[in-house]
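One chain of protein is taken out of this complex; the other chains stay put.
Letters A and B name the chains as they come in the text, with residue numbers starting at 1 for each one.
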Amino acid sequence: MQVSYYPGCTLKTNAKNFETSALAVLDRLGVTAQELEDWYCCGVCFSQASDNLMQQIAPIRTLVKAKESGNPQLLTLCTMCYNTLKRSVEFIKADEEKLETIHKFMDREATRFYGDEVDVIDVLSLIKQIGLDKLKEAVVKKVKNLKIASYYGCMLLRPKEIAIDSPDDPSIMEDIILASGCENVYFPFRTECCGSYQIVNEPDIVKTRAKKIIGSALKNGADLMVILCPLCYYNLDEVQAEIRKEDPRFQTLPVLYITQLLALLLGLDLDIHDFSLHSVDPRPVLKRKGLL
Amino acid sequence: MKRIGVFVCHCGINIAATVDIESVVKDLEDYPGVVLVQDYKYMCSDPGQNIIKEKIKSERLDGIVVAACSPTLHENTFRLTCKTVGMNPYSCEIANIREQCSWVHKNKDEATLKAKLIIRSIVEKALLDEELEPVQVPVIRKALVLGGGIAGIQAALSIANSGYEVILVEKQSSIGGRMAQLSETFPTLDCSQCILTPKMVDVAQHEKIRLMTYSELEDISGFVGNFKVKIRQKAKYVDWDKCTGCGLCIEKCPKKAPSEFDQGLEKRKAVFTPFPQAVPNKPVIDHENCTYFKTGKCQLCKIVCSFDAVDFDETETFVEEEVGAIVVATGYDVYPVLNMDEYGSGKLPDVIDGLTFERILSSSGPTGGEVRRPSDGTVPKEIVFIKCVGSRDPEHHFPYCSKICCMYTTKHAMLYKHRVHDGQPYIFYMDVRAGGKGYEEFYQRAQEEDNVIFLRGKVSKVYQDDDKVVVCGIDTIYGRNVEIRADMVVLAMAIRPSKGVEELTRLLKIAIDQNGFLTEAHPKLRPVESLSAGIYLAGCAQAPKDIPDTVAQASATASMVSNLFSQEYLLHDPLITGVNEDLCSGCGVCVSVCPYDARKLNKEEGIVEVNEVLCEGCGSCSAACPSGAAQQKNFTDTQLSNMVKAILSE
Partner (left out) sequence: MTKKKAISSRKLTSEDADQLHDISGVNVYACYQCGNCSASCPAVEFMDIPPHLVIRLAQLGFIDELIEAETPWICAACITCTVKCPRGVDIAKVMEGLRQIVLRRDFEHINIREIDKKLREKLPQIALIGNFRKTIL
């Protein structure tokens, strides 16, 4: 099976380990993710102004490329990319007039995109589509009592037009974790925002959020937290180190991309992980649980 | 040619301000067939009607046209006016120049012209009208009441007390419905069962009421005054004629299942009565849970029964009856907590719905009325009540207000405080709707005397944290978020029409609204009738309502049924579509388009036959008939074509 793949900016820099682990896991599960030959920054934050068409052009350009690739599905790993691309699709589908205007700016594109030709898909939904049974079969490392807190963040669950699961009580990550042989830890803040881009000029918001989210996962017995968004990753991993500096009593929790955990469980090449990118080192707990 | 009189109403300025009455009168005076045109300020008033009466006599009129408001309002008035002076009522026609003309137009010239054309066309119709007599139908004076909750009980008793026979059909093995589950009722705090059970006993003892529990309506045919119904009694596996209700089988039964009556808080046996005061107080065996039906072994109940009443071979039975009227009182269900993702999706044991809390408060409930939370049986010291859960939420759940939650939640908080003196109840609300007799005073009492803390705002999230349930909400009055670490949470869930009502309405051919509640014939003026003649509504099946409203509505429904039964014959509108046997080719097209099953193909004769009582005169068959054999009385093809010509002639 083959899907088109849109990496987005961060997957080529800060989140390289997300990309390498995800592509390796998908490959093991029989999916080839073919990177688009040409792609643009999605803009990260979907413009919510009804009259701002300029910001729709970049995502639509990328979707045109995806359509030209011929694959019916376009995989995004970064959840902000997923959100922006998917919402742009919904945006043009809802308003033909605006689509026409956007098309007027597509002077370099030979193809027109109308919304239904490419299905933007996130990695969780893709794994579910491949089949949880298949994932279960592919697991080579059996772990005992590895308690995972799955953190969804915002961008896969909101707004509801593009939500991959219930915004208030999702289960897709837990289903995947269960199939991979780990235990689920439910914590009440798993769908609550980490503070997002406010890390740039309102870092206190992010710190408050991170304390709450990490604290609640720890309180419910998590060994590890898995996530999907490189920004959540920064806000929950890097910021933990900062909180720790300010408050030595703060207890930390290692954070991994969910595909890193799956890669370990599937026994894939360890080089793909680049654990040096983590500020809360996950290696001790991974060793303790026999994954390293 | 007939002598037609035209009477033009000003309706004050409703018509006269937009339609030039003088010009209309002048125009009609010369119209062929019209021998008199008369205008008056209010034609429907007594003097207006007297003018019509006098003119019919003095001008020897054969037919009249009243140009006024919609026929739905005063057609009957003017037809009766005609009747009193010996004119056939069906010789009176209404030209609607108000709703379809003056009210919807601004330009006086155009409106005046339109009024003229409307009246001319109706004159054309009147010229060819036949004199008709209403069709007479006998009435079977026996009612079928579907649903044995307080609505059905009240309706059945009231109809029976008027001297008419009633069959009361209830799905469960006992009557009583939701009201039997409640603890104490607002605003008087009288015990629900104490005031309900005497009525239940009255039903059982009433010589005019035939009680059929554990039964459902299977099939229905016929029409108002003459319904044929088939009722299915489910297999009870206990012969109620032999059973004395001693309860020994229940005592000995080794198999338990969650009690529906106790909202799953308690277990019942596989052979059971739902509650001790059940009427009839005879058990049924629950096929799903019975060990014998599962494994072929056990039969303990059969062994201990001294009256040989247990019968594992019993099958469902069918009863056919004829009734003249049907009351639908099928009640409500509570919208399940599992639909509320933000409140734990039903996975948190100490987050329960209001009905479950009623069982906890009830002295006959699993805790004997002591407030103890489901998870560990401890007494909750802080309890949060959340209103409007699923209600008033068009985006995620239901747009309507469930109406009873404001009062019962206030009652819950009050009763909690009466039992747990050192406890603290909180109520999250958006509005307090206390619009009943004594309701506002009750609400004030909860605030002043029972120290219930009312927080105005919604709760966004409820989650478990250790043994506490954390409630994250807001008080919008102060504009600050609120976080309460509570021991227990009670959700005032939306009220839904009871399960299966949709299938039932399909069977009965009555309408439901967008929320699934039964539709009344008119929201203000015909609130207890369905749009199908002879089928009436009562209780929460029609819309959420409390016990006083339900009893009032059920009494009104019963009065409508008695009203129907007080007549020996029903008069059916004769404006029906017959069959011209010479023209009918027996193609059957009209049969397939008739929504009322009024037309049947007689294959032997090769023609269609019409049941005049079932025909509602909708005209579908007339439009469909390829040969012109189906002509609706006083709406013949010739009449319609003349009317169209009259309009186009200008």
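The criterion applied here is as follows: a residue touches a chain if its C-beta (ideal position, glycine included) is under 8 Å from a C-beta of that chain, and two chains touch if they have at least 3 such contacts.
Worth saying up front: this structure is predicted, and the values here are computed from it rather than measured.
Taking every chain of the complex into account, the chain not shown here touches A, B.
Shown as candidates are B:Q205, B:T317 or B:T476; the residue that touches the absent chain is B:T476. Within the complete assembly, A:Q198 is the residue of A:Q2, A:S171 or A:Q198 that touches the hidden chain. Shown as candidates are A:P72, A:P159 or A:G215; the residue that touches the absent chain is A:P159.
For chain B, the list of residues touching the undisplayed chain reads 342, 388, 392-396, 430, 456-461, 472-476, 479-482. Contact residues of chain A toward the unshown chain are 8-10, 13-15, 41, 43-45, 47-52, 55, 78, 80, 154, 157-160, 163, 167-168, 192-193, 195-202, 204-205, 208-209, 230-231, 233-234, 238.
To be clear about the criterion, only the chains that are shown with their structure count from here on.
Taking each chain's centre as the mean of its C-alpha atoms, chain A lies 51 Å from chain B. The residues of chain A lying in touch with chain B in their complex are 166-169, 188, 219. On chain B, the positions that touch chain A within their shared complex are 341-342, 344-345, 461, 463-465, 470.
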